[in-house]
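Omission of a single protein chain aside, the complex is shown with its protein chains in their original locations.
Naming follows writing order (A and B), and every chain is counted from residue 1.
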Amino acid sequence: MGNTINAVIKKYNGDETRLMDILLDIQTELGYISDWTIEQISKALDIPAVEIIQTLSFYHFFHREPKGKYTIYLNDSVVSNFNGKDEVKKAFEEEAGIKFGQVTPDGLIGLFETSCIGMSDQEPAALINEQPFPSLTPEKAKKIIRMMKDGKSIEDIKGNKYGEGNNSHYLMRSLVNNNIQERGPVIFSDYTPGEAIKKIVKELSSTDIIEEIKKSYLRGRGGAGFPTGLKWEIARKAQGDIKYIFCNADEGEPGTFKDRVILTELPKLVFEGMVIAGYAVGAKYGILYLRNEYRYMRDYLEHVLQEMRDDGLLGKFIGGKKGFDFDIRIQCGAGAYVCGEESALIESAEGKRGEPRDRPPFPVESGYLNKPTVVNNVETFCTAVKIILYGSEWYNRMGTKESRGTKVLSVSGDCERPGIYEVEWGFSVNDILRKAGAKTHEILAVQVGGPSGSCISEKEFGRVLAYEDLATGGSLIIIGKKRNLIKDVVLNFQHFFMEESCGSCVPCRVLTVVYKKIIEKIVRGEGKSSDIENLQKWSVYMKNNRCGLGQTATNPTITAIKNFKYLFDESVKNNSESFNTSFNEDEAVKEYIEIFNKK
Amino acid sequence: MSTFVKFIIDGKICLSEEGKQLIEAAKENDIYIPTLCNYPGIPPKGSCRICTVLINNRPATACTTKVTENMDIKTSTPELEDFRKAVIELLFSEGNHFCPSCERSGNCELQALAYKYRIAVSRFPYFFPERTIESWHPKLIKDHNRCILCKRCIRGIKNNEGKTIFAYGRRGQYLEINIDPETSKNISDELAEQAMNICPVGAILVKEKGFITPIGKRKYDYNIIGSEIENQ
Partner (left out) sequence: MTKKKKIIATASLAGCFGCHMSFLDIDERILNLIELVEFNKSPINDIKKFTKHCDIGIIEGGCCNDENVHVLKEFRKNCDILISLGECAIMGGLPAMRNGIPLKECLEEAYINGPTVKDVNPQKIIPFDPDIPKILNKVYPCHEIVKIDYFLPGCPPRADLIWNALYALVTGNELLIPYEVFKYD
């Protein structure tokens, strides 16, 4: 054990900023990270044990106790629940003989829940020893447990019905399907790796690239919509020899899975975009921050990087040009939605807990290891490559005035064709519903942009997807009339934010709990109309939180109240303000009576 | 030589060195901005959010903001004051604050702010979380019931080798402060005392100390927090 630990630490040159990798590798080897292990790491890196625990205990995929030879993480996302998660959960529990949150006494199987793993188009899904198992049924769940009891390997349990495209690549062998329902003219159009690099090497300077991107009006696809050209320009002008390019593949917003598909099918397009950004900004290092849920792609992606190095598209003298050096490493996360926030992402890549930084300074001025750092979304890099290849004029012919080009949408929920749609900006919600085969008269609501976005009703289905109207990072969850909106959607999302708050800011840390509790109370039928008023009123406090997570963490509730007030009113209408219905005397004395009944 | 800049706080024209922390710059101009996680002399980390002000009409935390020429700052709109009250109430709801039995009562910054705003009760439900009191350390007691997770101890206290003693554990509602048994092993009495004093509340106590000042003589018995700045 000691040898394993030392070998891992040596692999990362005893560099404490690589603590995430060190912990991930050790956990892969030893199954979990014990107090003894922490002590060894502490000694080897010469940092206090509390600092290691500070990082380790922040991420929900790190375990300090054994978590089973087979570790099952069942997805607790909204769509997973729509599609029968409860039955699957029950099947796992019955067959394994334990409850979720437990490990079998023989240490064989551990059952855990986790928030959205980026498989909303094929729910219910679970991660088992980091391998995705999509489209689960109770029967499949039982079979999986039985095979575990028979000591079968994960590969055996997976079987060989791999998903389409690169999912079947020998280094991935994943059961995941891409579900690309519509290929658009930018991301999913023809692509020959290296062409854009060839072009810039031949004819473009770094400022030419930035000008072209600026002229395209490309805005970041990670949600905030910051102009990409401007970001690159600021980073280019920032002081310092060492600069970094980060690709944000943390994709944690429930209901979003487009980056999963892009990375599976077009990894070279993503990496080429990073190379171009490096050229434009003057950076020699790139980091792909890959969420732990997508770690199953890692070997495959490493292989792709090696191919690019072999082809002269990465490494030294890229495209044969002297001084054009750029290389990429993959940094895996360990389970924390907030790490998608760019400064938390950087902290995490530095081996720390994923707590967002105060701004200013912004990452473009002082980011990774305090050097100027560009963080862009997967899709943003892909788009940049195509703009460099075909020009900003070509790009500007698509989309709307404020939103040029296309957007890759993740569509899931109550519809016939969940999956990925690359469409020009400017389509209405109704258009997308039609494409996805959702029957409008059966639809209650659409959650646009994930939990941090908004829950809209039929009245707004005519609205247009674009920065000037309904801005979105690209996810639509379709919610049918058969669903209980408050329980199935709002409560789930508030639970999500409560679990994912980093805890630093007081309003975010505490109000996310308050909101969850009050929604729960309303779901139990114990809410009062003053509860609804308070939920609406208190959300202003969230605007003063440090990062986007806290600033939007009450959106599930307030947008649902705004558009579905009648559902909330209905659930509280019988309850008086004078007496608190949530206090249940029988419940409150139960513990006391039980003490004596047992005797 | 440092340059001086002119800026406006609540309509009053102020002067200070360029780049100075807004909390300090305001203080120089006799204006008090409530703080909790900020502590003079240690790097700020805007986590409590109570010092939120409007800078050119956008919210920002004063402890992480540096003053620049012509900044227009508002510190006390009704919305901001209501927000501050909410922050204090959230902290009371989240922890277990039984002031009548607390060693820090009367000298506690959280309580003092609650007095300033005349907060009689939290508008939010009380959580009554299950939290522990740690007393394994030879010199220190860590009462998790009262910790407001401001990070002042993490940022401000290092042992004589410059090593961290306090650090965060977990996240969100389970966020907590851990003490390192190794790096805290041989801390001096002075450092232990410093740790107690850097904590704004009664979450770090030095063993066998407490209730030293009688009621009536305590820091905030008669003096409103911040009044020493405003009444210059």
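Criterion: a residue touches a chain if its C-beta (ideal position, glycine included) is under 8 Å from a C-beta of that chain, and two chains touch if they have at least 3 such contacts.
All figures in this text were calculated on a predicted structure; none of them were measured in a lab.
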Considering the complete assembly, the absent chain touches shown chains A, B
Among the options B:47, B:75 or B:122, the absent chain makes contact with B:122
Contacts from subunit A to the absent chain lie at residues 577-580, 583, 585, 587-593, 595-596
Logged for subunit B, residues touching the omitted partner chain are 92, 96, 98-102, 105-106, 111, 114-115, 118, 120-122, 125-126, 128-131, 145, 215, 221-222, 224
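We adopt the following convention: only the chains that are shown with their structure count from here on.
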Residue positions on subunit A within touch of subunit B in the complex are 42, 47-51, 53-54, 57-58, 336, 353, 358, 498-507, 509-514, 517-518, 534, 538, 540-541, 543-546
Seen from subunit B, its contact residues with subunit A in the complex are 44-50, 52, 59, 61, 64, 79, 83, 86-87, 90-91, 93-94, 123-125, 127, 148-149, 151, 163-175, 178-183
